[in-house]
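Every protein chain but one is kept in place in this view of the complex.
Take a look at chain A:
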Amino acid sequence: MADWVEACGVDDVEEEDVIRFDHGGRTFAIYRSPDDEYFATDGYCTHEKAHLADGLVMDDIIECPKHNGRFNYKTGAAKGAPVCVNLATYPVKVEAGKVMIQIG
């Protein structure tokens, strides 16, 4: 059974931005879209070990800071070279001003 884990407060991440969340020896990226929705993915780029939280959020795209690889952070879809492998995504809910993610 996957657990819901508190990742951050709703105001800890700005609109159209991303922050890093570490839990249980793993790293995640928590996104707030321009539509004020929250999403979560693995924290590392699937191309090379770079923290996506240092990257740039544009609309529904996260761009990796190291090689500019792009993913749709809502679906995890890789959007072309140099990223070829999709990003794992996690369910997110907001409760009492906290962003919760479900980690398997």
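Note that in this section a residue touches a chain if its C-beta (ideal position, glycine included) is under 8 Å from a C-beta of that chain, and two chains touch if they have at least 3 such contacts; residues count from 1.
One rule holds in what follows: contacts and distances are computed from a predicted model.
Selecting from "Fatty acid desaturase", "ATP synthase subunit a", "Carbohydrate ABC transporter permease" or "M56 family metallopeptidase", the unshown chain of this assembly corresponds to "Fatty acid desaturase" (UniProt protein name).
For chain A, the list of residues touching the undisplayed chain reads 17, 47-49, 54-56, 58, 63, 65-68, 70, 81-82, 84.
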